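With one protein chain held back, the other chains of the complex are shown just where they sit.
Lettered A and B in written order, each chain numbered from 1.
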Amino acid sequence: MDTMRDEKRKAIPAIGFYPQEEISTGTTLIAMEYNGGVVVGTDSRTSAGSFITSRATNKITPITDNMVVCRSGSAADTQAIADIAKYHIDVYTMTENKPVTIYRSSQIFRQFLYNYREQLSASVLVAGWDEELGGQVYAIPIGGFVSRQRSTASGSGSTFVQGFLDSQWRPNLTLEECKAIVKQAVGLATFRDGSSGGVVRLAVINKAGSQFELFRPDKPGFPFVQTPTPHLSFPPHIEQVL
Amino acid sequence: MTSFTGITAVANATNEMAMFKQAMKEVAAHPEWMSSRQIERQRWNPYSMEGGSTCAISGENFAIVASDTRMTQNDINILTRDAEKIQILNDNIILTTSGFYGDVLQLKKVLQSRLHKYRFDYRSDMSVDLCAELLSRNLYYRRFFPYYTGAILAGIDEHGKGAVFSYDPIGCIERLGYSASGAAEPMIIPFLDCQIGHVTLSEGYERPELTLDRAISLMKDSFRGAAEREISTGDKIHLVIAEAGKPVVVKFLPLRED
Partner (left out) sequence: MATADVKSTVPHMDMDRGGAFDFSNCIRNQAMCKMGGKAPKLTSTGTTIVAVAFKGGLVMGADSRATAGNIIADKHCEKVHKLTESIYACGAGTAADLDQVTKMLSGNLRLLELNTGRKARVITALRQAKQHLFNYQGYIGAYLLIGGVDPTGPHLYMCSANGTTMAFPFTAQGSGSYAAITILERDFKVDMTKDEAEKLVQRALEAGMHGDNASGNSLNLVIIEPSETVFKGPIVPEFCKRPEPNDLVYKFQAGATKVLKHKTYKYDVVESMDITH
């Protein structure tokens, strides 16, 4: 996740505008359906260029009691979009006096992400639970195309775990199984992706509402990755201590 | 603050207005920030500027050279507080260079090796006048890929008099009484113009003689003043004093560090 967006933006000396930071997108977002709702997991790194602006960001933004949105891309854009969409969803809920469905919420997000696709660099996962369809995940990448997913990963860390998710997902996962997969996936992605890192945040959304969990590297439960130890890189006659 | 200086003088005011209107039209059609030149300008270039300032003053029988010891990156980041920008080439030639530090070091190496060769060939040290000409030629040799430096060569010439030579990056040479180069050059030069050159002093007022002590004091004060207002100058003054018939003296004096 970045604090600045749009690599097209150039300096405008005439008005004293010089872009402050380089841009590179980095986040890991994982979302997965299970038999009673959805589990989403994210890393917590926000960077501006090579500098980590925040190492404990919350990229899971609650929209209603039964819906969250996971943000990736420009932090400013996604925050603004989440604010605006939340406002619209709240207004619909009040005027119609019943909760807005997750699908419809995803369409509200789509409206903004599609209409302003030229000016925004924002991509979101809308995840939630409603009476009609149960747990749902809608992925909206940059450009504003919406698709419902059973298991999905987004952000720069996603490339490292697509295969893992494909191998782990199966129909009717239980909550515990699903949580374990999502947490492990975030762990694997942050281990390999330089622009993801920090803590792992999980959210479980089901009929009961949303529960948020936090896993820190200095506390038990963090999904550490054990890689094979390397072979000796020196010739055998040189003593090498591993 | 908003002063547009140096607008090309055109005798006819109407003509000038017409030119301005034309310029407005052209600029409005192709604003600078949209032009490829602007994008071109942001491309990587092989030079950088490590900030800092240097200065030299010559007197009747002495020459003093000083520089600060701060080295910066992009004018903001401090790389080191102990950079040396003054090279004592031999007992009566001192080189001080500001600008791109890579070229500063290269220039030092080139001159050192040429002076070394000179000692082998002629069995004596090079004189400062000769070295000054040598430096000029070395700079001009790279006319189209210059050493990105503002060099000042100072020392004691063959007649025992102080000498200061000032250069531009491509070898334009000038012998002066005093000179400065680097980030604080625009602040130090006017100060020395006033105190040594007495360019603003009316006739009939006292012009203090430029003794070694006065020169050293002026040198220190100009760096203290520059460190007050110029961000890439600070940390320490590196002061080198060459007096005819005496060994070269090197001193370090504190400056503000913020």
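Basically, a residue touches a chain if its C-beta (ideal position, glycine included) is under 8 Å from a C-beta of that chain, and two chains touch if they have at least 3 such contacts.
As the structure is a computational prediction, the values presented were derived from the model and not from experiment.
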{"item": "Chains in view that touch the one left out, judged over the entire complex", "value": "A, B"}
{"item": "Hidden partner chain, touching residue among A:V39, A:A75, A:A122 or A:A185", "value": "A:A75"}
{"item": "Hidden-chain contact residue, picked from the options A:T27, A:T42 or A:T57", "value": "A:T57"}
{"item": "Missing-partner contacts on chain A, residue numbers", "value": "3-5, 9, 12-17, 19-20, 46, 51, 53-54, 57, 74-76, 79-80, 119"}
{"item": "Hidden partner interface residues of chain B, rising order", "value": "1-8, 19-20, 23-24, 26-29, 31-34, 51, 72, 75-78, 183, 195, 199-202, 205-206, 214, 216-218, 220-221, 224-225, 228-232, 234, 253-258"}
